[in-house]
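Shown here: the complex without one of its protein chains, the others still in place.
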Amino acid sequence: MEKWLRSESVSKLADALLPVFAALAALAVGALMLLVLGANPFEAFGALLDGAFGSANSLADTVVKATPLLLIGLGICISFRGNVINIGGEGQMIIGALLATALGLAFPDWPGIVMIPLAMLAGFVGGAFWGGIPGALKAYFNVNEILSTIMMNAIAVQLMNFLLSGPMIDPVQAAKASQIPQTARLSTSFDLPRLIPTRLHLGAGIAVLLAILVYILLWRTTIGYRIRAVGQNRFASRYAGIDVKRQIVLALLLSGAFAGLAGAIQVFGINHRMITDGSATGFTGNAGFNGIVAALFGQLNPIGTIPAAFFFGALLVGANKLQRVMQVPSALITTINGLVVVFVVSSEKWRKTREQKRLTDMMAEIDGDPPPNPEKAVKEVGS
Amino acid sequence: GGAENEATVVEVPADIFKVAVVMPSAINDLAFSQSMYDALLAIQADTGADSFEIVYSEGMFIVDDAAAAIRDYASQGFDLVIAHGSQYGSSLQEIAPDFLETSFAWGTTVDTFGLPNIFAYEARAEEGGYVNGVMATMLSESAVIGVVGPIETGDAKLYVDGFAVGAAATDAGTEVNTNWIGSFSDVALASEAAQTHIGAGADVLTGTAQMVVGAIGAAEENGALWFGTQSSQSSLAPSIVVANQVYRWEVVLEDMIDLIHGGTYGGQSFEITLANGGLVIEFNGDYALPADVQSAADATIAGIIDGSISVFP
Amino acid sequence: MSDSQLLPTGQKKINHLEMIEISKFFPGVIANNRVNFDVKAGEVHALLGENGAGKSTLMKVLYGLYPPEEGAIKLDGEQVVIGSPVDSIGLGIGMIHQHFMLVESLTVAENVALGLASTRGPLTDLDIVSQRIQELSEIYGLQVDPKALIWQLSVGQQQRVEIIKALYRGAALLILDEPTAVLTPQEVDEFFLTMRKMMDDGHALIFISHKLHEVLDISHRISVLRDGHMIGTIPVEGATKEKLAEMMVGREIGLKKERVSNEKSEKKLILKNISAQSDRGTPALKGIDLEVYSGEILGVAGVSGNGQKELAEVITGLRNVTSGQVVLEDEDVTGLSPKELINRSLSYIPEERMRDGMIKEFTVAENLILREYDQLPFANNGFLNLKNISTHSDEMIKSFNVKTPSQETTVKSLSGGNIQKLVLARELFRKPRTLIAAQPTRGLDIGAMEYVHLRLLEQREEGTATILISEDLDEILALSDRIAVIFEGEIMGIIDREEATTERLGLMMAGVVE
Partner (left out) sequence: MIEKFFTEAVLVGIIASGIRLATPYLYASIGETFGQRSGVLNLGVEGQMLLGAFAAFYVSLTTGNLWFGLLAAMLTGLIMGLGMAFVSINLQAVQGISGIGFYLFGLGLSDLLFQKLMGTVVTVSGFRPIYFPVLSDLPIVGQIFFNHNILVYGAYAMVFVAWFVLNKTTLGLKIKAVGESPEAADSLGVSVSKIRYLTISFGGMMSGIAGASLSIALLNVFQQNMTSGLGFIAVALVYFGGWRPIAVMGGALLFSMVNSLQLWVQVLNIPIPSDFAVMMPYVLTIIALVVTVQRVRPPSALTKPFERGH
C-alpha cells in the first residue's frame, strides 16, 4: 500500500512537471533555430534564465509580468468554467485601466490609502462593464461571445485612443504641437507600494490573494457552483433552479472584472499614467491572450494558474533579455513562444493517458480481480 | 550570465563608447525606428566599429518590456541608453535617477523631466511636412491631396499638420484630406485609405509611419505621386516618390556624445531641423521634378532655415 | 428459413459468427473478461445482463468500435480482423446502437447515404438513396420519410432509420442494442414483425434487452453476462424469467412489495386546461386537466412524444404554459420558476436523466445537492458546507446502495442504473410532497427496476402525490392508483387501475376514444 502511494505521488509529480518538460522540448527546437541564426543556444538559454531569475530586478520583472497574466487568468478560470469563451481580456483591461486612471486624475488630492482601493474597484467595475456587454449579448441576443469579445477589443482600443488624445490628455501635451496621447502622471501618493529597489509592487500580492479567493469562489460558494453547473450542463442547471442566462452574464462580467483590475494595477503599479501607441498591445502587452494560455495551463484552476502565470512571465521577460544579449531579432522570441504554447498544450494528452492508466491500475487493485494480461495473451484481433 | 556581463563591462577600455537603443518597431521599418538605427550606423561608420558599439532592442512596443530593457542596459554600464519612443518617457523618468552615471536620451519630445542625465530629442517634422506640402500642392492637378496617418499624435501629427499648412500657404483652394487609420501596423487599411483618397480625386499622397508601405503601393498602382517622411521610401516606388523628409538623428546624437565625453549626462533638449541638417529633404533622382517646383522647394527650405517662414506661427 | 445463400437485399448470408475469448478494459473497469459468444444465420441470440455487465461493450468490439485487449473473431470459420466499422460493414455486420447514431441536423436520406459511395461520384445522389429507402421500407415494413430531418422524428421512427441504415449497407448480421427500451408496446409488436421477417430471410440477429418477456418471446438462444464474465448460454426452450434473472444477478430476486391502499385525502396538484408548446413551437399540450391526491400515484401512459415531456416540464416550471393554470397545494404556481417550485417541495425525476437530471462532469457528491445546493444544510450565506455535503453523500450512497468508487467520482463514469439511483436518492431524500417521475426505470435492469418501484411505493405510503409518466404498461399497472392516457397532447381518459387492462390502455394510447 505504501509503495502504491509512493508511486502514485511520484507519478503525480511527473504530471505536474509535464508542462515544464514540454516547454523544454520547445526550447530545444528554439535552440536549433538559434543555431541556424549563428547564435550559441547554451549562451542564449543562459541569457533567458538570467533575464528571468538572474537578479532581484529580473525576478521582480518576472513577477510583475506574471501579475496581469494571473489576474486575467483568474477571470478566464471563471468564464471558461462557465463555458463562455472570453477573448476580450485586452479590451476589458483597457477599459478598467481607463476608469481607474480617470478616477485617479479627477481626485489627485485624495490620500493614497483611499484612492488605491477605490481605483482598483474602478478597474474591476470598468472591466466588468466591458465583459458584461458581450455577456448580455450572448445571454439575451444569442450573439456569439467569441465574435463580440474580439470586436469589443477593437472598440476599446479606439476609445482609449480617443480619450487619451482628447478628454483625458495630459494638459502639458495638449499645449504642445505633437500632443502625445497620454494622461498626466497620477499623483505619486497613488503609486502601489513597491518592494524597493525593484519594480515588484503590491499588485502581485493582490493577484495571489485573489487566486485563493477565486478558488474559494468556484468550489466553496453557491455562486461558483452555479457558474460551473451552467458551464457543464445548461439543461440540468435549469432543472436545479438556476437562472442560466444570469450565470452567463455573471461569468463574463467577473471575467472582465479581473481583466479590468489587471489594467488598473498595471497603471497604478507600473506605468502611473496611461499612454497609447494606437494598439492594445502597447498597454496590455498581450496579457489578454497570454492570460488565457496561463489559465489553461493551470488547468483552469486558480491555484494552478499561479505557477503557470509565473512560468509565462519568466518566459516573456527572459526572452527579452535573450534578445538583448544575443542580438537576435525579437521575432525569434515570438516564434519560440508560439512553439512553447503548442508543445505545452499538446503534452496534455500524455497526462490524460497516464491518469487513465493510474485509474485502471487502482481499480484493478481494489477489485482484486486480476485482469487478463494483454501482453501475455496472443493479440489476434486488429488493434 | 549577468555577472559575466558586468565583469566584461568593467574591463571595457574607456575609449569604446557603448550605445543601447530601445525601439518600438523593427530596425528596418523604413520609418521611425530605422531612422534611428541608420543614424547610429552612420556614426559608427565615422568613428569605427571598435570605438563605437551599438546594441538594440527592437519590437519593444510593450512599454513595460521597454522599461525592463532600459533598466538592464543602464545597469550594464552603457554610456548612452536611447529610449526611442515617446511612450517610454514615464519609465525613463523612473529609471534615470537610479543610474546617474549613465546618460539617457528620449525622443521624440522636448522634456528632460529636469533630470541631469536625460537628453530629449525631437524632430521638427512639420518643417519637412511644410516643404512637402508646398511641392504636393504645386504638383497636384486635381487640387486634391490625400494624407494617410496612424493615430493623430506626436511625430505623425507634426508632420501632417505642417504638410497641411504648407499646402494651404501655396494654394488655399487645394483640398487636403486626412485619414487616421488608427493603427501603425495595418498595411491593408493604409492601402485602402490611399485608394479612398484616389477615389476622392487625389493625385498626390503622403503619409507617415511604417504601415504606409501599403499606401505607397496603392499610389503607384494608380499613378499618384508620393511624399515620404522619416526614412527614404524612394526605393519602394521609384517612379512616383517625389521627395522624402529624412531624419538624420546623428546630428544631435553627435552633440550628445560630445557632451557625455565632457561630463554632461543630460538636462538638455535637442531637435533636428532643416537648419541644423538633421532634417533633409531628399529628392528622388528617378523622378523628374519640374524646375519650378524644385525652386519653390528650395526657396521654402531656405525660408524655413532663415526663419522667414514659420510653420506654426 | 430460406435455403438460398443470399438475403432479399441481395447480400450474402453470415452463417456463423464466433467471438472467442474477448477481453476489453476501460480505465478502472474490466468490461469483458474472456467472453465467448456466437450467432448463426436465421436465429435471434439474446444477450442479457445487468446494467454495466458489458453487453454494449462486447457488441462494440464486434462492430469494430473498440479494439479488444485479446480474443479473436471468426466468420464462417475464418478468422477476421475488425479494426473499424468500415471492416464490419464490409463483412455484413450492422449495429443499432443503444444511443442512436444519427446526425440530428441532417435528413433521413442524408443519414443513410453518409459514408457510402455515390452513383454520381463526388456528388450526392440523395434521390436514388431515397428510392432505395422506400424499397427497403416496403420489404420490412419500416415506414419513414426520406426527406424528414432526424430531429423531427419520433424515437420509434429514428429507430427505423437506424435499421434501414444497416440494411442499406447490406447487413447480414444485425446487432440490436436495447432496441425496445424506447418503444411502446405497439411499436414493439411492429418491431418484432420486422425482426421475424429478417430472421426468416436468413439474417443473424443479436438482441439485447432488459425485458425478459421480450427475450423469451423472440429469441432462439439466450446468453447472460455478469460483471464482464459470460455466465452461460441456454436455449429458449426451458428458460424461464426466474432462471434468467438468477443468472443475471447471481441471486434470487423478487422484491415485490404489497401495495397498501391509501385513502385519497387532499388534492395536491391540479392542472386546469393547460396548453403548451413544444421546443419546435408546435402545440404539445392541448387543454390538459388533471388532479393528483396525496398518497396517490397517478400513472400517465402514452407513446413517447405525445406531450409527456412537456407535461412534466410545465409542472416543474421548466416550460411556460400558453394558457391554463397549475395549482399546487391550493396555490396558483403557474409561471413560477423552477427554483420556487423546488422550494415548494416538488421533486422531479426527469426522463432524460443524463441531460436534465445530472451534470456528468460533476462528482457524485455535487450531483446529490443539485436541487438544494444553496439551502441548509448544504450551504449557508452563499458558502457551501463541504462537511455536510460529504456526510450527506455517504448516507445517500449507502442507503440507496449506489455502486461508486467514492463520492468524488464523476457521475459520467457510473453505470446507467447507478446514475438513476442517484437521481432517485436526491429527489426522494427531500421527502417531496409532490413527485413527478418520468420514465424512472427506462433502461434499468430488473434488479434496479424493482428497487425503484419499491421506493416509489414507499413514497406513496408517506403521502406523496406522484405523477408517474411511463411507456411501460407493466410498470404503470403495477404502481398506479389511477391511470391517465395521453395522446397528442390530450388526456384520452382517466381510469382506475382495477378497470385497466393492457389492451384497453393500448387502444387509448393509440388515440382510440372509448
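All chains are identified by letter, namely A, B and C, in their written order; residue positions are counted from 1 within each chain.
In this text, contacts are C-beta pairs under 8 Å (C-beta built on N, C-alpha and C of every residue); 3 or more make two chains touch, one makes a residue touch a chain.
Since the model is a prediction, treat every value here as computed from it, not as a measurement.
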Checklist line | Contact set of the excluded chain (shown chains only) | finding: A, B, C
Note to self: Among B:Ala26, B:Met60, B:Ile118 or B:Leu253, exactly one should touch the missing chain; which is it?
What the structure shows: B:Ala26
Notebook entry, point to check: For the full complex, which residue in A:Leu118, A:Val143 or A:Ile216 touches the chain that was left out?
Noted result: A:Val143
Item checked: Residue of A:Leu18, A:Leu59 or A:Ile155 in touch with the missing chain, whole complex considered -> A:Ile155
Next item on the list: Consider the whole complex, including the chain that is not shown, and state which of B:Ser75, B:Asn179, B:Ser269 or B:Asn284 touches that chain.
Entry: B:Asn179
Item checked: Residue ranges of subunit A at the interface with the undisplayed chain -> 33, 37, 85, 137, 141-144, 146-148, 150-152, 154-155, 158-159, 161-162, 165-166, 289, 292-293, 296, 329, 331-343, 345-346, 348-349, 352
Next item on the list: May I ask you to list the residues on subunit B that touch the chain which is not drawn?
Entry: 26, 28-30, 146, 151-152, 177-183, 185-189, 191-193, 195-197, 199-201, 210-211, 213-214, 216-218, 220-221, 235-237
Check: Given the full complex, what residues of subunit C touch the hidden partner chain?
Finding: 26, 60, 63, 65-66, 84-86, 89, 95, 97, 101-106, 110-111, 113-118, 122-124, 165, 169
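Please note the rule applied: only the chains that are shown with their structure count from here on.
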Checklist line | Distance-maximising chain from subunit C - centres being C-alpha averages | finding: B
Note to self: With centres defined from CA atoms, tell me which chain sits nearest the overall protein centre.
What the structure shows: A
Item checked: Rounded Å distance between subunit B and subunit C, as computed from the means of their C-alpha atoms -> 75
Next item on the list: Sort out for me which residues of subunit A touch subunit B in the complex.
Entry: 46-47, 50-51, 54-55, 57-58, 61, 64-65, 157-158, 161, 165, 172, 176-182, 185, 197, 199, 266, 270-273, 275-279, 281-283, 285-286, 316-317, 320-321, 323-325, 327, 329-331
Checklist line | Complex contacts: residues of subunit C adjacent to subunit A | finding: 22-23, 25-30, 33-34, 61, 67-73, 79, 81-83, 87, 316, 318, 337-342, 348, 350, 352, 355-362, 366, 370-371, 373-374, 379, 382-384, 386, 405
Next item on the list: Can you check the complex and tell me which residues of subunit B touch subunit A?
Entry: 1-2, 5, 20, 24, 26, 55-65, 67-69, 71-73, 75, 85-87, 89-91, 94, 98, 108-111, 122, 126, 150-155, 157-158, 161, 182-185, 312
